[in-house]
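Below is one structure, written out as structure tokens, with a few remarks after it.
One chain of protein is taken out of this complex; the other chains stay put.
Up next, chain A:
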Amino acid sequence: MVLYEVYLTAAVSDADAPKARALLGGVTEMSERHQFTKVRYLQREDPKPNSLDRFKELAKEKSPNASRWEQLHQILSKQSYILQERVNITNEVASANSGMPPPPLSANKPPLLKWNDWPDPQTQSYPAFITQRKTIEIADRRLNKILADSKFGTKSQSIEESYSWSLKNVEYTLTKFYYITTADPQHILDQTSWQPLAPMWILFVRLHSDHSPERMRQVQAQLKEVRERFFGIFDFRVFDRRAQDTRIMQPRP
């Protein structure tokens, strides 16, 4: 069963971010959850979608992830994509800030493998400011090894800083992206080595859905309501889906 991410996107300038946070906190009546995530973008050297034996093996294991490994295996067999390995480093950053020696990264936390398809093409059935895409998330402690075995190499790394809230299953996340300017893993947690990509945050308003048309319609209706509610405050606009294309296209012969 495929999972869909359905979301709205808006940009919020640095100057407006504190206001946005206060507003979202008030609207959702909850305190913000502040997180840092280290993201590693992965691609295989050989862009040809060869079958991934390791994934196939994992799909046979008796684990809750088995079906997801199977799905991912099938998808990657047909088309190469850029994947993401995501690690929550909030605690590590906090201890680094407080001067304590940081625990080694990903010591007790299974990193998350995330695959996003490129967004569905716009259709008449839902407004263009809604983006929907298939997604698969797999948390597995052995991820590093699995990816290395399957010949996934690091393309780039980044840090995402996010504030999130939720209301009625709708997740509001205000995210900022940073380059990591140091290759030294010791210093990755040093915030001064982070370089923001741009002086702005991206607000994602997200829901998950399965592929059933009824649930999709429900989710789309909810997002439409959210957009109306924030009309004049957040500009949830239309983005070309090619700006979020995760596919690796094969070079033409």
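We take it that contacts are C-beta pairs under 8 Å (C-beta built on N, C-alpha and C of every residue); 3 or more make two chains touch, one makes a residue touch a chain; residues count from 1.
Definition applied: contacts and distances are computed from a predicted model.
Per its UniProt entry, the chain excluded from the display bears the name "Mediator of RNA polymerase II transcription subunit 8", taken from "Exportin-2", "Transmembrane channel-like protein", "Mediator of RNA polymerase II transcription subunit 8" or "NADH-ubiquinone oxidoreductase chain 2". Of the candidate positions A:16, A:120 or A:190, contact with the unshown chain belongs to A:16. Check A:28, A:158 or A:222 against the missing chain and you find that the one touching it is A:158. For chain A, the residues touching the chain absent from view are 9-13, 16, 19-20, 39, 41, 82, 84, 116, 118, 155-158, 160, 175, 177, 179, 195-200, 202, 231-235, 237-240, 242-246.
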